[in-house]
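The next block holds one structure in the form of structure tokens; read it before the comments.
Of the protein chains in this complex, all but one are displayed in their positions.
In this document, chain identifiers A, B and C correspond to the written order of the chains, with residue numbering beginning at 1 in each.
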Amino acid sequence: MPEVTTAHYIFLSTALFTIGTIGVLTRRNVVIILMSIELILNAVNINLVAFSKQLLSINGQAFAVFIIVDAAAEAAVGLGIIIALFRNKETINADEIDLMKW
Amino acid sequence: MNEYFTPGDFLVLKPVILLVLFGMGVMLTDLLLEKHNKYFNAVTALVGVGFASVAMWMIQSQMNRDGAGVYEAFRGAIVLDSFSIFFTWIFLISTAITIIISIRYLEIEEENHGEHYAIILFATAGMILLATGMDLITLFVSLELMVISIYILTGFLKRDRRSNEAALKYLLLGAFSSGILAYGMSLLYGISNSTNLVEIQSKLAQRPAGDPLVMMAVVTLAAGLFFKIGAVPFHQWLPDVYEGAPHPTTAFMSVGPKAAAFALFLRIFMVPLGPVRDQWLPLLIGVSIATMTLGNLAAISQSNIKRLLGYSAISHVGYLMLGLVSGNDTGLKGISIYLLVYAFMNLGAFTVIVAMRRRDLIGDEIDDMAGLMYKSPTAAVLMVIFLLSLAGIPPTAGFLGKYFIFLSLLETGHYTLAVIAVLYVAVALYYYFRIVSVMFMREPIDKELPSMSPGIRVALGVTAAMTLIIGIYPNPFIEFANRTVLAVMR
Amino acid sequence: MNVLPGFFFYLLSAIILGGAILTITRRNAVHSAIWLIVTLLGVAGIYLNQHAEFLAAVQVLVYIGGIMVLFLFVIMLVNLDEAAKQRQFNHQWTIAVGCALALMAELAYFIVKGRESFRFGDTGTGTLNPDAAVIEFLKSCRDIPGLGPGGFLQPNTELIACALYRDYLLPFEIASVLLLVAIVGAVVMAKKEI
Partner (left out) sequence: MPLQLPAAFQPYFWPTIFILIIILVFPLVAGYIVLLERKVMADIQVRLGPMRVGPHGLLQPIADAVKLLIKEDIIPANADKWVFWLAPVISVTAAFVSFSVIPFSDKFYITDVNIGLLFITAVSSVGILGIILGGWSSNSHYPLLGALRSAAQLVSYEVALGFALIGGLMVASTLSMQGIVKAQLDAGMWFVFYQPVACFIYVVAALAETNRAPFDMPEAESEIVAGYHTEYSGFRFSLYFLAEYSNIVVVSAIAVTLFFGGWLRPFPNVQALDFLRYTPIIAMIVLAGLSFMGAGRESRPPEKIGMAGLGIVCLMLAGLFAMPAVLTWIQGLFWFSLKVALCIYGFIWVRFTFPRYRYDQLMNIGWHWLIPLAIANVIVTGIVMVLKGS
């Protein structure tokens, strides 16, 4: 088994990033779109931790903590907005959020 | 821990700290207020902005006395130079005007909660930090502080479906773009082993030319930033969000956050990505042409005035990016002046739209403005000034910004770009003129007058005056912008 | 001993990517959420594999114990049985998949081509970025067992504390305002009458 290098981790994060992007672009359910965004943020964190280990610098891990904080804030506000929307219109489909043209 | 932080570090942040404290204060005093005197929240918030302005003024004069061109704080995470001071003034002014035009609007919508003003203040704090930040993490967190505040402000009319939908769209695409931006930032960190922009710049300069990792970072950072400023092809959220958001919020985010996003854009492209300019320049040229084209052409067919101004905002982003394309002193000066002027004229135009919101009329269709000349001549005339300025006709201020940007293009030899840009000004004149013709040529469809509250009067007066003053007597402002350029080029 | 980190890397990568793919393809939002939890656990495992224990714990605590519970809550509040029966993908899915695959290919190309760009010049020398002052500071706080074997960033929690409360104190404070805004915003949005 070849040694696992930072490049391996970056490749993993790239793949995760791409999967998240596909999710955001193709799904109709807005909750799942939000979940795909979490996937992207996790890809960022994998990157940061891999670099942190490679560079022997703790700053990457500190950055990752902030990304997690941001993910929490975004999820809280996003789910609040979804509930507000659901109250006015009983749907969570992105295609039916069509009062304005995309 | 005294060796790491001095009180001076916090003094540099005084405006931000004051804004946050007043934001929390607004939420607390809101609990004591009866339903009919909620306007007091706006007063508190305005006082907060006033205090922050005074603090900013004091820091600035202190800086002049010291003769120091720049204050660094928090081990270089915050840099207060004339670039950030310039932007801070734009933010403070746009926040103050947004607060005074929101009072009547929120009363009409029956959503006049203190949280609205508190969140505006928090967003302003985020914007100031965004303009002063020199560290990737600081920039990312303050960017999120700003955009999350604006998601909330966009969805603030939660009984209104358009507002909900706009907020949701903005949040989904905004969070997506933040993710992409963060990916780019993580790569920058990995390349340079630092989160400080200046250190990244020096590390990036040492990389071999055409380094794929750098290219990947440039692409992801650019994509994220294009989303934030609303450049083609990442502009789709912008017209929808402008249309669905409450009127004052649209006014606010078309000015303050846009300027803040542009400040981030300039900082990232000039400082850390400066050494790899030849990699992103073609990308930037293509995107700016596409942005101007789409913004101007799509604006022609709009029937909703907020949407129209949204597309016009996209086209302005195209012009602004041209300043970065030329990248010389004149171009950067042009960007600064443009953003300052844009703040006044765009806020003015949106203030007129806010005034159109009456008891039973949302007032954001172009037809709603029919015969405004006969109902409220002042508003109509002022609207004409703002629209002329947006189109860039002398002697209004809008001309000045476009002038410097086109000049810089000529100076750096981008003649084709300059010709394209000038052509699109003509297109812009056409669709701005449509609004004018509706206001002047058509008969009013109803008798109800625009709601010209005192706040709106003040806002209109200030913005119109500034639009004309900057246009007629531009020297002090150009001087101010010149110093900004020196700061960002250092 | 040297085999294990590599083995875990491939195992966890399979879990992460498999979970991620299932997250974005499941019909039922609850199943998506469960697969996302699997992915997040895998990511926490990746952190552990790289000796970032604190981050792994925070990942589990905040993401799985906090964010995912919130997600499940909202899914249960707004879950409509019809939603699962409808078409799950929007019209541009072919274009989107094409774009994403192009992106993937591009990034992969960059990585493969840029193998040498992963040779980071100023590292691997065993000198730790947390400068001597930090280590002195840590030792002044409490007796710490030096820096772990193999030059890993140990003691992880203490080093992160140093980074958060010293180097990144300002973002830390901004993040607190960010969370305040998020709390206020979530309440404003989700509550019927404020």
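Criterion: a contact is a pair of C-beta atoms (placed from the backbone, for glycine too) under 8 Å apart; a residue touches a chain by one contact, two chains touch by 3 or more.
From a predicted model like this one, the values you see are computed outputs, not experimental measurements.
Displayed chains that the missing chain touches over the full complex: C (touch as defined at the top). Although one chain is not shown, part of chain C still touches it, namely residues 1, 4, 28, 30-31, 34, 37, 53-54, 56-58, 60-61, 64-66, 68-69, 72-73, 76, 141-142, 154-157.
By definition in this document, only the chains that are shown with their structure count from here on.
C-beta contact counts were set side by side for A-C and B-C; A-C has more.
Chain A and chain B have Cα centroids separated by 26 Å.
Averaged Cα coordinates give chain A a centre that lies 9 Å from the centre of chain C.
Across the assembly, chain A contributes 6, 10, 17, 20, 34, 50, 54-55, 57, 59, 62, 66, 69-70, 73-74, 77, 81-82, 84, 87, 94 as residues in contact with two or more other chains. For chain C, residues touching at least two other chains, in rising order: 107, 111, 118, 120, 123, 129, 167-168, 171, 175, 178, 181-182, 185, 188-189. Against chain B, in their complex, chain C makes its touches with residues 107, 109-111, 113-114, 117-118, 120-123, 129, 165-171, 174-175, 177-178, 180-182, 184-185, 188-189, 194.
Residue ranges of chain A in contact with chain B, taken from their complex: 6, 10, 17, 20, 24, 30, 33-34, 37, 40-41, 43-44, 47-48, 50-51, 54-55, 57, 59-60, 62-63, 66-67, 69-70, 73-74, 77-78, 81-82, 84-85, 87-89, 94, 97, 99-102.
For chain B in complex with chain A, the residues that touch the partner chain are 136-137, 140-141, 144, 148, 151-152, 155, 158-162, 164-169, 171-172, 175-176, 178-180, 182-183, 185-187, 189-190, 193-195, 236, 239-240, 243-244, 307.
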